[in-house]
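Beneath this line is the structure, given in C-alpha cells, with notes to follow.
Note that one protein chain of the assembly has been removed; the remaining protein chains are unaltered in position.
A and B are the chain letters, set down in written order, and residue numbers restart from 1 in every chain.
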Amino acid sequence: MYCLIAAESAIFTIFVVAYLFYIGKSLTGPKPADVLHAPILYTICLLSSSLTINLAVRRLSAGNMAAFGRWWLLTIVLGSVFLFGTAREWAHLIHDEGLTIGTNLFGTTYYSLVGLHAFHVTMGLLALFAVAVFCFTSQLQREHAERVEILSMYWHFVDAVWVIVFTVVYVIGI
Amino acid sequence: MSATTIAISEVPVRPVTLRLHEWVTTVDHKRLGVLYVVYALIFLALGGIEATIIRLQLIRPHNALVSPQVFNRMFTMHGTTMIFFVAMPMLFGFANYLVPLMIGARDMAFPRLNAFSFWMTALGGIFLYFSYFGGDGLYGAGSAPDVGWFAYAPLTAKTFSVGHSTDFWTLSLLSSGIGSIGTAINIIATTLCMRCPGMTLGKMPLLVWLNFVMAGLVILAVSPLSAAQLMLVVDRYLGGHFFDTQAGGSAVIWMHFFWIFGHPEVYVLVLPAFAFASEIIPVFSRKAIFGYPVMVLATIAIGFIGMSVWAHHMFTVGMSAGANTFFVLSTMAIAVPTGIKIFNWLATMWGGKIRFATPMLFCVAFLFQFLIAGLTGVTLAVAPLDWQLSNSYYVVAHFHYVIVGGILFCIFGAFYYWFPKFSGKMYDEALGKLHFWLFVIGFHLTFDFMHVPGILGMPRRIYTYEPGRGWDIWNLIVTIGVAFQAAGILVFAANLVWSYFRGKRAGNDPWDAWTLEWSTSSPPPAYNYAQVPSVRSRRPLWDLKHPEDPDWRYE
Partner (left out) sequence: MSPTNIFAPVSTPAESIYGLSVFVFSIVAVIFVVVFALLAYVVVRFRNQRSSTEPTQIYGSTQVELAWTVIPVLIVVALFLATARVIGSVQNQPRPQNAIEVTVTGHQYWWEYRYPGLNVVTANELHVPVSDPAHPTPTFLTLLSADTDHSFWVPRLGGKTDLIPNHPNQMWIDPHETGLFVGQCAQYCGTQHAKMLLRVYVQSREDFERWVHEQQQLPQIAASAGKRVFESTACVNCHTVSGTPAKGRFGPDLTHLMSRDTIAAGAADNTPEMLSLWIRNPDAIKPGSKMPAMGLSDQDASSVTAYLETLR
C-alpha cells in the first residue's frame, strides 16, 4: 500500500505542479479569486472521516463489530458528503460562473486536480462500501483488521492529498 | 524411488485447450516470467522490422522506399515498441522468474497482482499495434502513431494530430504503465517481506538489489508519464489547455513531465541489465563480486541522482544558463557511481579464472560497449556540445549503444545463463558463439559509425536527407550492420527453440554457480523449494561447496 501511495503521490505531484505553474497564466475567463469559495465545511467532513476511520479500525482490532460498523458507516457518510459538496461546487461553477474544463488554464487545471482527487475519493468509497457490505452480512471478522487497516491507509492518503489540494487551490492559488 | 513404471501410452496427454487455459490463468511467477519474455521476443521482431524499414529508407539520400508518413510512423512505433513492449517486459519477465527463486521464496508477494500486471502490459501492446488497423477508417485518422516516442506537445494536440493515432499511443502506455507499477509493487513487497531465513538485505544477490531499486524508480517515474498522458487526454477530448500554447499553455511543461519519466526510465532499463552482469561475471570469473557493499550504494546513488538529471534532454529548449548548468552537474555526477560499477566488475575479473562461455562473451562485450556508451553520454552532458549534438544521429547512436550494446547484450547473456534453469536443457554453445559474433559485428557496424553523421550535422527523425552533406556513406554502412544483427537474432531464436526440445539435459547447476536458484531442479518445481532454504552468506552454494572456506567468514 505504501508503494501504491508513493506512485499515486507522484501522479498528484505532477497535477499540483501543473496547477501551480499555471496560476495567473490564464489569458481569459474567470479567475480563482472571482469564483472560488473555500469549501470549509466539506473539508472538515473529509478530514474528520480520517478520525472516524481510525476509530473504526481500532474497534475492529478489539473485536467490537458493532462499534466498527457504526464508525465505518460514519466514515462513508462523511466521504459522501464531501463528494456531494464537490458536485455542488462544480454545478455552481459550471452553470453560474461559466467555468468549465475548457474555459481557460484555470478551468483545466482546477477540474483536473480536484477531479482526480474526487475520483480517488470515489474509488475509496467503493472499497469502503464493499467492506461495509461484508460487515453487515457478518462475513467480516476480527482477523481481517490488518487488511482493513491497510485500506484505511489509502483513505488517510486521500485525505492528506486533499489538504495539499485545498492549500494549493484555495489558499495559494487565490 | 517408486518401483512402478507407467507406460508412455498411459500418461494422460493434457489437451491443448487445457494447457492454454493454465497458461492464461497462471499466477506462478515462473510462468508469468516466461509469458513476459515470449511476449517481448515477439515485439522484438516487430520493432526490428520497423528499424529495418527505417534503415532501408535511409540507405541512400532521396530514397523513396516509404513515404514520409509511413517513415514517421516507423520511428515512433520502433521507439515505443522497443522501450515499452520489448525492454520492459523482458526485464520484468526475468525479474519475475528470478527474484523469488534467488531469495528462497515460493512466489512473489502478490501472485494475482502479478498476473494482472502482465495482462495490462500485454493489453498495452495490443492497443498500440491495433492502431495500424483501427486508425484508418476513422474520420481523419492516420493509422499508427507518428508523433515520435516522446510525443512532444503541441504536435499531439488535436489540431496537429487529427485522428486517433496519438490516442492509441496514450491508451497503450496508460495500460502498460498500470502493469509496470503493479509489478514494481510486487518486487518491492517480495524483496522486503519474503527473503528466506538468514538472508538479510546485505546478503541478497545483487540481482535482487538492482531490481528492488529499479522497482522504486518505476513507482516514482512511470506515474508522471501517466499523469502527463491523462492531461493529454483532457486536452484532446475535454477541451483542456494543459499543453495548448494558444491559450497560454506550455509545450515545455510536457517536456519536463515526459523527461521526469523518461530519464529514470533508462535507469529502469539499465539496472536489471547490471543485475545480469553482476551475477554472470562473478560465476564465469570464479570469484565473488568485488565490492558488494559499494555496488549496492552505487546502485542507490544512481537511483537518486537519476531522478535529478531529466532536463539534460532539454538543453536546447531555452532554459536559463543557471538551469542548464545545474543539469550538467547532476548528469556528470551520475557518471561517478556508474563508473564505479564498471571498475568493480573489472576487479571481479582480475585474478580470476575466466571461462568464455556464451553468457560471459556477452557480458565482456557489455563492459566494452557500456564504457563507450557512458563516455559518449559524458560528452552529451556537456550542454554546449549537446547544443550541437542534441536531436542528431550522435544521440541516436549513444542511446542505442546503451540499450543495445549495454542492455540487450546483458539480456542475451542472461538468456544463455538461465536458459538451462528454465528449460532443463543446455543450449548449443557453437550456435551461441555464432550469434555473439554475428551480433557484435552488426552492432558495431551500425552503431559505431552512426556517431559520424551526427557529428556531420544529420538530425534524427528525417525520412530522407540531402546528398552532398557527407552523410551518404555512413548511412550505408549503418544499414549494412542491420543484416548481421538480424542474422544473429535468427541464430539466437533457432538455438532457443532447438535446444528447448533437443538440447542436452542440464543438471541443477551446470555453471557451478552460487546463488539459490541453482540448488533446485532445472526447471524448478512449481513450488520452487521443497524446503525453504536458509543462508548464512551472499553465496549459499559456495558455502555448501567449500565448507572449509565459506563466505560468511569474510563478509
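Just so it is clear, a residue touches a chain if its C-beta (ideal position, glycine included) is under 8 Å from a C-beta of that chain, and two chains touch if they have at least 3 such contacts.
These numbers come from a predicted model, not from an experiment.
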For this session: Mind giving the shown chains that are in contact with the missing chain?
Result: B
For this session: Would you mind spotting which of B:Phe110, B:Tyr132, B:Phe304 or B:Phe343 touches the chain that isn't drawn?
Result: B:Phe343
Seminar exercise, completed: Considering the complete complex, of B:Asn324, B:Ser423, B:Ser499 or B:Ser522, the missing chain is touched by B:Asn324
Exercise. Looking at B:Phe276, B:Tyr465 or B:Phe492, which makes contact with the chain not pictured?
Worked result: B:Tyr465
Seminar exercise, completed: The listed residue (B:Phe84, B:Phe212, B:Phe290 or B:Phe492) that touches the chain absent from the view is B:Phe290
Exercise. Which residue, B:Arg112, B:Lys353 or B:Arg502, contacts the hidden chain when the whole complex is considered?
Worked result: B:Lys353
For this session: Determine which one of B:Thr52, B:Ser308 or B:Asn391 touches the chain that has been left out.
Result: B:Asn391
For this session: May I ask you to list the residues on chain B that touch the chain which is not drawn?
Result: 67-69, 72, 146-148, 152, 154-155, 160, 245-246, 248-252, 285-288, 290-294, 316-318, 320-321, 324-325, 328-329, 332-333, 335-336, 339-340, 342-344, 346-347, 349-356, 364, 367-368, 371-372, 375, 378-379, 381-392, 455-466, 468-471, 546, 549, 551, 554-555
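Note that only the chains that are shown with their structure count from here on.
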Problem set entry | Residues of chain A that touch chain B when the two form their complex | 3-4, 6-15, 18, 21-22, 25-27, 100-102, 104-105, 107-109, 112, 116
Exercise. How about chain B: which of its residues touch chain A in the complex?
Worked result: 181, 184-185, 188-189, 215, 219-224, 226-228, 230-231, 234-235, 238-242, 247-250, 253, 257, 260
